[in-house]
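Step one of this worksheet: look at the structure below.
For this view, one protein chain was removed and the others were kept in their places.
Think of it as A and B in the order they're written, each chain with its own count starting at 1.
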Amino acid sequence: MTELVLDVRDLVVRRDDLVAVRGVSLQVRAGQRVGVVGESGAGKSLTALAIMGLLQPGWRAEGQVLHDGVDLTKISDKAFSSRRGRTLSMVFQDPLSALNPTQRIGAQITGVLRRHTRVSRDEARRQALDLLVQMRLPRPEQMLRAYPHELSGGQRQRVMIAIALACYPQLIIADEPTTALDVTVQKQVLRLLDGAVKERGCALLMITHDLPVVAAMCDYVLVMYGGRVVEEGPVATVFRTPRHPYTKGLLESQPTLDNIGLDGTGRLPSIRGSVPPLHAMPSGCAFRTRCDRADGRCETVPVLEGTESRAACWHPVSVATPAGAR
Amino acid sequence: MTTPIIEARGVGQTYKLPRTKLIGRRERLAALTDVDFHAMPGEAVGLVGESGSGKSTLTRILVGQERPTSGVMAFQGSNVWELDRAAHREFRRSVQVVLQNPRSSLDPRMRIGSSLVQPLRALRVETDPHARIREVLDQVGLGPDVLTKYPHEFSGGQLQRIAIARALMPHPKVVIADEPVSALDVSIQAQVLNLLKDLVTELGLTLVLIAHDLSVVAYTTSRVAVMSGGRIVETGRPAELFRNPTAPATQALVDSVLTVEDGLTGKALT
Partner (left out) sequence: MSDTTMAPGALPADGVPRRRRRWNASLLVGMVMTGAFLAIALLSLVWTPADPNQVAPRDRLLPAGSAGHLLGTDALGRDVASALMAGAWTSIVVAAGAALIALVLGTISGLAATSNRQYVNETVMRGADILLSMPGVVFALVLAATIGAGVGATIFALSVFFTPSFTRVVRAAALRVLEEDFVTAAALYGRRRLFILARHVVPNIFSVMIVQFTLYFAVGILTEAGLSYLGVGVTRPEVSWGILLKEAQETVGVASPLAIWPGLAIVFAVLGLNILGDGLRDVLDPRLRRRKS
């Protein structure tokens, strides 16, 4: 077993009596790519923010977030910022608000390099240029002198990835990195992220609502609903033979090209109802109000069970019937 | 051959850019060039393109929000911008819109019931508002308990249903849905798309679905126009476009579709 770069144990995120994340445990090993999927209200974003120490005021994280020998929930903001960009770095959904609008791209990249590594000004500049080339940004020399607003959304996100990669972190946390981008550049950005992560051998924790993105990028997946992990396992196992009815429903409701009949003839299966608001989350299995299999037993919280993949469900989908014909 | 219910014929749109020089003409930006687009009664048509392809501009022209600088925007054969007052109101009533962000498309300070009757009042539709509200809520699958609530009490999917209900209120013939599911959760997207499809078949509505996601459009409509650089570069049945995309823009959109299966077989990022 390779070493753990992130070990989250029983993470609870709450504000007063409002509990958004209800005991999430997840591990990321060196070089591993883990995806966390879920819809809005699932708690995935708060999980990510809690790991990164970026919770909004009022929110509190309980449990342990172990990384590089320290518990990130316990260390000071100062100690945390000395790690951000060095041993773990982040890529956000909206690159425009994550980049400093008043600083040139080059300065932002070299700034990270010079803060965390002992390199000369010239060396930092050379590395920054290399990163931009690696991210396939056009005219990298000029790009170094550009300001964030002069770039397109896809270019900004590539700059963010370049900054995240700059110091060879052990772990990159990417929160919906392609959601805000135009469809035609999404794949391109994913490809670059994929290549860069592969080349540097760093681990990836990907937070997204997009199942295909997880399928393309990750080798292990956790499906979240109502603040809990409802199913987890190797991506291929979970996506080919989902055991939780929610995972199955999510997979089936993806509009793809071969399962629905084109030209408006087919019909998409969908999950009924909608995610309940946080303060009205059902007790027990949170999915039971939308689940066809639910009965009285589901009023108690199920635990994650299974060998190859684990599902938290009292009435799991039988493994023999794969979801859809995908 | 019947007349299209809405049609853009040779439509062009240019915008004046802000002055850069004190003296001299203002620069112009061509957002649309010679666009032909139409929808037949009862047809579901899709409009796809990247951001900046001109589909938003065309949408604004189709709903009568902007007057094109050249060409004709016609409703049932007559130019929308030359209609008399009564005919123009008939156009406004017949063509209704569902917008992208359900959170923003309902007034947060207005109860749902009040929001729903607004189109009837504004368009002076002679009908019993209470009966119409019941009917429409039934069509979108909501109960009468929503009427006294405010928008913040609902989830995005429910709000989009309410927005669709509001669009249906004045008995429209055409519903123009601008990215109606892109702000919704995956499990809700299917619900809303299914609802739109049902409305087309059950009410004989014409649907124009604008989206950036080819698979969403392919699922809902029977004919798709692909836009790029302010022009319509390709039109056809979704299945055709998927199998044999001819225009580079269509090819790019087809390539950008990411599926779980491609991801699992390692083909997604190649």
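In this section, contacts are C-beta pairs under 8 Å (C-beta built on N, C-alpha and C of every residue); 3 or more make two chains touch, one makes a residue touch a chain.
Small disclaimer: the values here were computed from a predicted structure and weren't measured.
Asks: Which of these, B:His38, B:Arg166, B:His212 or B:Arg231, touches the one chain of the complex that we don't see?
Replies: Final answer for the missing-chain contact: B:Arg166.
Asks: For the chain not shown, which residue from B:Ser105, B:Gln158 or B:Gln189 touches it across the whole complex?
Replies: Residue touching the absent chain, from the options given: B:Ser105.
Asks: If you put the missing chain back, which residues of chain B would it touch?
Replies: So the residues of chain B touching the missing chain come out as 63-65, 89, 92-93, 96-97, 99-101, 103-110, 115, 118-119, 122-123, 150-153, 156, 163, 166, 170.
Heads up, the rule we're going with is that only the chains that are shown with their structure count from here on.
Asks: Report the inter-centroid distance (CA atoms only) between chain A and chain B in whole Å.
Replies: Computed value for the inter-centroid distance: 31 Å.
Asks: Residue numbers of chain B touching chain A in their complex, please.
Replies: For chain B paired with chain A, touching residues are 44, 50-51, 155-158, 185-191, 193-194, 197, 212-213, 215-216, 218-222, 237-239, 242, 252-253, 255-264, 268-269.
Asks: In the complex, go through chain A and note every residue touching chain B.
Replies: Going through chain A, the ones touching chain B are 39-40, 182-184, 186-187, 190-191, 194, 209-217, 235-236, 239-240, 249-251, 253-257, 260, 262-264, 266-272, 274-277, 326.
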